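Missing here is one protein chain; the remaining ones are kept as they sit in the complex.
By letter and in written order, the chains are A and B; residue numbering begins at 1 in each of them.
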Amino acid sequence: MPALPLEEAGKYVAGAYVVFFAVILIYVVIMAVRLSRLEREIAELDELAARKERPEPDDREEAPVP
Amino acid sequence: MRAIGALVRKDLLLELRTKETVPAMALFALVAYVLFHFALHRNALEGDLAAGVLWVTVLLAAVLGVNRLFVAEHEQGGFDGFLLAPVDRTAMLVAKVAALLCFLVVVELIAVPAFFLLLLGPGAGPAFPELLAILALADIGLAVVGTLAAGLAVQTRARDLIGPLVTLPLLVPVVIAAARSTAPLFSVPAGGTEAKWLAVLGLYDLVFVLLAYAVFDFLLED
Partner (left out) sequence: MYGKGLRGLSIATAATLVTAFALVFFYAPLDADQGFVQKIFYVHVPMAIVALGGFVFGGICAIAYLRTRDRKWDLRSYVAIHLSLILGLGVLVTGSIWARASWGHWWVWDEPTLVSFLIIFLLYACYQPLRFSIEDPDKQARYAAVFAILAGAFVPLNFLAVRLAQSLTHPRVLGTTGGDMPGAMRLTFLIALAGMVLLFVTLWKYEIAAKRARMRLRALRRRLLEA
């Protein structure tokens, strides 16, 4: 199989390397999404902990007194 | 040893009475031949094509049987009963492999002659001793890997899908070796089998038998 001329071959080689980098980039993006989700969970837990420390206002209804 | 015998006898008796699995496998093989006849648009096959059709059919029929192998145990609590008995757990592995092997042999007793009748070209007469050797070695591989895959699949929710999906890629070497070694037997003029394929089948069987022995216990724990 004779070698392809450089211009044509270049496209394929570039394609292959692009695939490689795409794999890495997609991975990084997924990890970034996970990280932001983790941060959100931490924020929620922070709030939960803070709420536990504050004394709860008692807003139960009073029972009617005859 | 007696435990293995008892388990095998149970499975064989169950099959004899219900006749669920083996007739379905055999029927499937026959239907597959008809399909191949139409799909390939051929009246007679020989050489590579014949070997390929035979082995793909046997493989798919085996996969059908694999799915049913542990279903009874799973649904009716057979695993628990077995685990309570003071018996080496490998006994179940050996018993299931033996049962599947028996099913395969019976199915092949029907499917292989049917293949000669329906699809094998005239003059492409097989050398029986070699064909039997290939069938035996391949059957061991099919039975061991099939049992392992069935054990894995039976606990999952999508067991009808996972079973074949796991079994088929694992069996590719068996298909390669079996088909390549059978092809010269079906050629006109018939040649001899290449020994290297039998060696590959043997190696495959050995590796998976050892693996099965090492790993099967973990499938049974509860």
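By our rule, contacts are C-beta pairs under 8 Å (C-beta built on N, C-alpha and C of every residue); 3 or more make two chains touch, one makes a residue touch a chain.
Since this is a predicted model, take the numbers as computed values, not measurements.
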**OP:** Over the whole complex, note the residues of chain B touching the chain we left out.
**Re:** 148, 152-153, 155-158, 161-162, 165-166, 168-170, 172-173, 176-177, 180, 196-197, 200, 203-204, 207, 211, 214-215, 218-219, 221
Original post:
What chain A residues would touch the chain not displayed?
Top reply: 1, 3-4, 6, 8-10, 12-13, 15-17, 19-20, 23-24, 27, 31, 34-35, 38, 41-42, 44-45, 48-49, 52
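One rule holds for everything that comes next: only the chains that are shown with their structure count from here on.
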**OP:** Quick one: report the Å distance separating chain A from chain B, using the average Cα coordinate of each chain.
**Re:** 46
